Structure formats: structure tokens, C-alpha cells
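The structure is given below, and queries will be raised subsequently.
Entry: chain A
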Amino acid sequence: MTLWLVPLLPMLAGIAIAAFGPQSRRALAAISGGVLAATLILAVLAVAGGWTGALDWGGGIALTARLVPLSALILVMVPAVALPVTVHAALHEAQRGLPRLVGLMLLFTGGMVLVVAAADLLTLLIGWELIGACSWALIGHDWRDRDNPASGLYAFVMTRFGDLGLFLAAMAAFGATGSFAYDALGGLQGPVLLIVAYGVLLSAASKAGQVPFSPWLFRAMAGPSSVSALLHAATLVAAGAYILARLHPVLSAATGWSVTVLSVGLATALAGGIVAVLQNHAKRLLAGSTSAQLGLMFVATGSGYPGVAALHLVAHAFYKAPLFLAAGLAGDRAGTYALDRLRLGRVMPLVAGAAAVAALALAAIPPLGGAWTKEEILKAAEAAGPWVAFGVVAAGAMSAAYATRFLLLAFGIGKADDESPAWPEIVGPLALSAVTLILSALWLGPVSGDLAALLGIALPEGSRFWLALSLLVVALGGASGVYLSRESPDLGTAGTAAAAADWLGLPTLVFRAVVQPFERLATSAASLDTRAVDGGIRATVTLMEWAARTSQRFGEAATDGLPEGTARLTSLAGRDLRRLQTGMSHHYYAYLVGGLALIIVFLALGA
Partner candidate 1 sequence: MTLSAILIVSAALFGIGLYGALSQKSFVMLMMGLELMLNGSLLATMGFWSLALGGAPKGQLLAIIIMAVMAIELAIGFALIVAVYRKRQADVTEALETLAR
Partner candidate 2 sequence: MSLIVGLPALLALLLIGLWAAAALDTAIGRLIVGRPVGMAATDPLRAVVADYLRQRTDTEAPDHLNWLLAPGYYFLLAVVGLALVPFAPDQSLIALDTSVVLWGAAEAVVVVAVFLHGWSPNAPFPLIGAYRYVAIGLPVMLLSMFVLIAASIPAQSLDLRAVVESQRGLWNVIRQPLGLPLFLAVVMSLTLRGPFDYADSADLAGGTSAEDGGPRWIAWQTARAAMLVAACAIAATAFLGGYLGPVLPGWLWLSLKTLAVMVAVVLLTHLVPRMPVAQMLTLIWIVLLPIAFLDLLIAGLGAL
């Protein structure tokens, strides 16, 4: 069997559903759930059977798909996360355009699967472009609100800019090796390797919402919360972290690449933490946390442990998705995402429970799986250097703080409501939280050891000091989160905090540094066009008009008179000549004789 089946099944099903899907929620849920379940089974089978795929495009270009242990892990994770999220979307999201939403989510998942399964840069690019386009369509799903398409466009342009890096990398690699295959990248050296490595990094950072591309994640919140869940947990954002981990073996040889990855990741982790702590918008808080967690994964990759990053990616997927779904449920119920106005613990206790599990995992509270992977990252950072480890510890403290704050503010004890969400709406979060709970097994030494062995992952060694310090700091962070939620629930609604909550002014910076200069350049170019280029044309027009007027005044007589006079002469001659045309054969005969005589005279004179 070919590996192409795994991405193609959700893709084709998604297109079919988007085009011809039923309006009924249950039917949609059943169909999409079935498709994704089948995809999951296929993925498992593919991993177990070691399927590959190859397609000869011609001209030396071939599309290939092959799995390594790391990608196998992600390959299983993606449909596993997408299944409950998509079913939840079918059961919960607004009825209008639901088949399109569900279909696009399937397509989105298929694209991500393709990215994961890809074994060459071209296939990767195809999947990459597909998920980019799907994210645009999904963020702008509710296009009747004019802000949503704009947000989708913002996100699209931002990630698209990053895509340039991938294109650059692919072209450079192809130019240098004549092949797009990952395997061929190993032989790269010198500037080409630099171009490829940093191109991929640029692309990954933009997709993963790393500094300075982070703001697009906030704008991406315009989409439905299911989309956010899918986008943050399993697909688009995850793709950035995944591709770095996947290509780490070949790219880490590039000068300064690991350090750069590490730096970007650490900066994002810290900045994202601050932003999330100060954020008052439930989904944006989660978005900031996503940036921060992805930053931690970058740190792990930069430290030389891509396997750890992948494990954290999986754990993150399973707890971030229910958090988004819960936030969505809460926001839809409350009509707002302002944290200081939610407190829905009593309204939806089961959701609150699921969110609690996921939030604790986010906060890295043992014994949850998220905590284990985070500690592994700490160990990796420790290997990179104490300052890095310290940064990771600080980031951990902040994640504990914003996770606690989110949980308490969103699902704290508030007013009761007689109506709880229906079961179908909470199945998704519950299932995902359950998986998070199961991941707790990672704390068991044999389990994690076996998993690492299975995946061929080298687990870093760490000291107990840092572990203890980390746990202590996490506790402190949790405490500060409790404090903040009690004392100042409206943190981030006004003042400096609010300003800082918007990515520490990064969007403004982007606006000032990029957008405005561009606009100014465009404006001045336009005015230059108007004045200089257009001026020449206007002058030509004026000159021509003057020439036309002049020629009309003076040239008329000459240009018109000449043909008219000729015509008059010709018609006069014609009238005279017509008189020869009598119709009388004897006249014609006489003309003939005359002509013949002329010819003979001519010939006689000539001879």
C-alpha cells in the first residue's frame, strides 16, 4: 500500500464534504469522524507496515513520501487530535457553512498529514501551501464579518512571508543537488547549506508563531475555536516545530543554526509567557501560550534534542486542543472571551473538569504528561547551558501562572446556570483530556524509556537540582496565577499591561517598521508615477492635441483638398470615359481597331 493514501483520504473526503456535504450535524460528525478514524487507522497501518509513496513527476522531479520514527509519531498524532476536534466542530459550530468548515478541516488535516509524510522538499511545499491556504479559508470562515477575512489575510501574508524561506531553501537545494529529497540535503555545504537551513528556519518560525511573527496567532483567533484548536494543536503551528525537528539532523550542521533556533525559541517562550499572563482574552491567552510552548520546542531542537521537541509537540497537542474547545464553549456561552466575565465552572462542570486536566498539563504540574515533556526540555536546555535552563525555568513559571489564571478565571466558581452544555458538545474536550491523562504514563520510567527507544530518541540527562528548582518555580508560578486571578481579574484590560499583552507592542512595531514604510514607499511611488511617468504622457497628449488642432486648422486644406481634388478630377475623367461606354459593339470595335493600330505603330517605331 502506498503512503499517499493517508493524506489523500481526508483531502478527497474534505473536498467532497465541502462541495456536497449534508447539512445535518450528526451526519457531518459521523462522516468526518469516520473519515478521520479511517485516516487514523491507515496512519497506524502505515507506520506498522512501513509504507512509502513515490510519484515520478518527470524531468528528474519526483514526489516521495517516507516515514522516520519521529514523523511516524506525528503522523499518528495528527488524525488522533483532528478526530475529536472535527467531530466537535461538526456538533458545535454555527450551522451556517458547516459542511464547508468541516470539509476544509479535513482538507487541512490531509495537508498536514502530507507535510508529515513528505520525504522531499517539493512534497513538503505542496502540503505546506495547502495548509497555508486552508488556514486562510478557515480563519476567514465567517466571512460575513468583514474583520475575519482581513484576519485570515493577515495570517496568510505573515506565514506566506515565511514560506519564501522554504521556497528559497527548496530552490537552493534543487539547484545544488538536482533533487528535492531530504536525503540529498545531507551532502550540502557552505552557503547553500546556510540558505537552506535559515530558509527552513524562517519558514518554520513564521508558521510556529515565533518572534517576530507571533502576532498573526492573535489574528488567527478570528476563526472558530475548533479551527483554533486544530491549527494550534495539530496542524499549522505544529508544522513549524515539526519540520525543524524533522530536518534537524541535516540542518544542524549549518553555522550558528542551532544557536539561532534556540535563541528564537527562548525569546518566544519568555515573551509569549509574559503576553499570556497579561492577556485578558481567553483564546489569545491560549494563543500566547502556544507561542511560548512552541518556543520551548524550538529550544529543545536547538539544544540538539528534536525527539524531545516532538514528544512535547504531541503532549501539547492533546492538552491545547481541549483548552481551545473549552474556551470556545465558554466564550460562546458567555458571548465574550473576556476572562474577567466568564467564571463558568458551575455552568459546565464537566467542561471545567476537562479544562482543569488540560490546564494542569499546560502548567506542567506532575504527574501529567505535559509536565514530563517540559522537564525533558529543561534537561535538554540544561545541556545547552545554565542560562538557557534558567530561561526555560522562567518560562515554566509563567506557563504555570497563565494556565492557573486561565482555569480560575474561565472556569472558576461563578453563577450557576440551569442549563449545561449538551453531551455532544463536550465529548471532544473530554476525549482529548482523557488522552492527556493517559499521557501521564510518561512519568513511568519504563514507559518513557520504551517509547524513546521505539522512536529512536535520545533522552537528555539532567540534574535533580534543576528539576527541583523547576518544580518549585512552577509552584510559585501557580500561586502567582491564583493570586492574580483573585486580586486583579481584570488584568490586561487597561494600561501598560494591556499594551504589553498585545505581544509587547510587536504588532505596532511591525506596523511602524514594515507596513508604514511600505505604504509610504507605495505612496511616493504612486506620486512619482503620477508626476513623472504620467507627466510625460500628459505632455505627449497635450502636444498631440495641439498638433491635431493646428493640423486641423492649416493641414485640412492640404490633406483634404488633395484627395478631394484628385477624386473630383478622377470622377470628371470617369464621366468622360463613361461616354465611351455606349454599349454599341461597332463603337467598341472601332476602339479595338484604334488600339491595335496604336500597338502596331508602337511596335513599328520601336523596331
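Here are some notes:
Basically, a contact is a pair of C-beta atoms (placed from the backbone, for glycine too) under 8 Å apart; a residue touches a chain by one contact, two chains touch by 3 or more; residues count from 1.
Picked so that all candidates are chains of the complex that A comes from, given by their letters.
Bear in mind the structure is a predicted one, so any value in this text is a computation, not a measurement.
Here chain A is shown alone, and of the candidates 1 or 2 it touches 1 within this complex.
Residues 581-586, 588-590, 593 of chain A are the ones that touch candidate 1 when the two sit in their complex.
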